[in-house]
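Only one protein chain is missing; all other protein chains are in place.
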């Protein structure tokens, strides 16, 4: 690959859009359906230009019918297409939960394997825009508890493009969760249609004192916390999970066995969040390596508040992460 | 209380029915709505006799409309009634998830506290009857991740009656999950309208070697495992959580600090189940007390299979629990 | 449009196959040789047969909790069906699905469904794919009267109409949802009144008359294949057994009288009488068909009973395609 191509910068949104366009180009069975995804190009501009390029046959505007949108994808996938269906906000997953978790996730198993379900669901999660309690949630823990689904939550343009392509090409129902506060973030994005393999985490910073594990926007905040602490002489290793179901537990454990301390971070409500599963697995598999409890940073047990004054206290940030790291590190070795 | 009354035996089903009848008797604002709850008395006979006693005004048969059933309860609760609404199977929680998790759970918070929501949702969870992937699930982990909800999952007639009464009297949206395989189980049930307070676990067996934590039907299997191991000289403490949101973490920690080893059991899929949250909290709060990783017993990462040959291997039982306990105990002390 | 004799015989045989399969399944359920729940299709045979005989093999159907009849009518293999009901490894779903998830993708039967309304959007998705491929294949959603009260049905029906998809909506109106009479859950006389809400043509047919169902379906399919969008067909029918299990009479939610009235109009008996009267088949020929189907059902039972149970080692197979 030429250097200039490798250094091309795209925004998170553009990277998604380009990845999607490329899988649509390569496979005529890929179409996109959802509310305002066609003529409007998506309310977040996430599908901009695709209608002009692929036409209304492949960029399908639907009624406000989240259950039928997912069902449309399921039915089309069962008979051999490769649908991408969009739920405008991740909160709307709850409106379509039966079709997602009782149908899409289970069909292959219930049918004794006699089908594939190459369905991709795209959606927009996360808080930080004062969108209120029903437009700001991070609900991945519910989805990761459902066998049959895969879930990706990329934190940057490069991973988003690669995971979007991998998800659409994958033969299983996969949910691609964008973060609505990252849309403008730029990053280097190769032009070709590459995959970031599903289920692979990235070690985004190598360190020895503590393992920080995060995904989606919190991977950025975790990186910032690590940066901040470097000045204090604390050397963090940062892992961006990228895929949250399945979890790349090997990469996690390798790091934990080296650093012996862990701080998990997500935007979702702490109780019952993905951090719980990670903490449980880490202590199961690396019990003797741990010098301190696996710590979890997440949202308090409350809906997402509207007021920016509250929302900024609700969503974890680099400072809160750094504070937790300090606490985790200052815990004396068990004696 | 007279001894004979205290020794009266009722089935799990009868205990539920009696508790509900008693709160309906004491409060004219309590009504029940759901599919076939009225004239039919519920497809599990769970509401038997209540139609005859309270009439069609208070025992309301509805169309097959799970979203509107929950919404009916929410609206009626917001304007001051105390509704009990039924979702025939816990799997149907997914059909009504928006109304449960986006509406009922969040309304009070979103309204700045300006309402109460004394809503009770009753439903029937669990596997073991070859009911297949869409009629056998244990989905409590999803509900416990939602701030604003309370969730109870009683394992026996006594607790079921007391928790049903406490749930209906509580001013918050509370989900009472019966287990369909326990319906005929008998137990001593006092006649008066007593409460088992929400959020309180029960230590159902005192022991010193390991803490077994379970709820719903798995509390019975855990007890059986403890019994089995007693013969091998292993002394288990068994905790029946009874309420799964909020968790009675104090009772859990007190026990863990004594036994230093923990096995968690639930019927739900292990990954992302409630055991994950418990394991995470236990190692957070009792890290230095643990002599072995907190172990989790749960269903594998698959939908519930139909065939009894598979289902019996899918659902945890006393033998699998006992095996895990032995493993957890045989782990040498860290040295 | 009267059907050729060949078609009439086909209708008859499919109905008999459903009836005898279901009666056998009921007996096996009663004697605990079939685990779980069972929702028998007996009484409604004319609907599944009438619709499916009118379909082409490439047309898809999605089904319900009461799905055996649909699969039999689409050409399902009785042995693999019975094996599935018994939870055997040789069943359609290798024992993982059971009665409520039985399917045959090769026959374009996209599955029974345990969630009321769950299968309707799936049929619409298949219809979307047909239009996308411009192949004039039609998909059919079977569902009950009570199902038209649930949100997923509404969204799916409207979606099909809005996108002008080639989908046939077949409402089997047996007047009950479980133990609740339809009149208590909807304030309309005929379910077909709902079609207009979607701008869909609506048709009503006697669901106890297989030929009438076939004719109505044939007309509906012609309209759908012409590209004008979905059609709603209400078939008035009745289930002889209880919602679940094998009780017929003595229920408190409906009168024995009502049951007997419907049974006196039995679709199979009626068709047989008209076949004999019209010279399409003799009594002996009909008896021969019944005997041959009976044999087939017996074979299916034997196959199922002798089949191995699924292996515990395979418990977590087929959760995903490929490595997770």
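Points worth noting:
Going in written order, the chains are labelled A, B and C, and every chain counts its residues from 1.
Convention: a contact is a pair of C-beta atoms (placed from the backbone, for glycine too) under 8 Å apart; a residue touches a chain by one contact, two chains touch by 3 or more.
This one's a predicted model, so the numbers in the text were calculated from it and none came from an experiment.
Touch with the chain omitted from the figure is made, among A:133, A:157 or A:201, by A:133.
Checked against the full complex, the candidates B:75, B:190 or B:300 give a single residue touching the omitted chain, namely B:75. Among A:66, A:140 or A:317, only A:66 touches the chain that is left out of the view. Contact with the chain not shown here comes from a single listed residue; of B:65, B:255 or B:307, that residue is B:65.
Residues 35-36, 39-40, 43, 61-67, 91-92, 95, 129-135, 300-303, 305-310, 313-314 of chain A touch the missing chain (whole complex, contact as defined above). Against the chain not shown here, chain C presents residues 149-155, 158, 161-162, 164, 184-188, 193-194, 196-200, 229. What chain B contributes to its contact with the hidden chain is residues 31, 33, 57, 60, 62-63, 65-81, 83, 98-99, 102-103, 107-117, 147-148, 150, 170-172, 199, 246.
Operating definition for what follows: only the chains that are shown with their structure count from here on.
Distance between chain A and chain B, defined via averaged C-alpha coordinates, is recorded as 31 Å.
Inter-chain spacing, taken between the CA centroids of chain B and chain C, is 36 Å.
Contact of a single residue of chain B with at least two other chains is seen at positions 91-92, 95, 132-134, 301-303, 305-306.
For chain C, residues that reach two or more other chains under the stated contact definition are 93, 95-97, 101, 113-115, 118, 151-152, 319.
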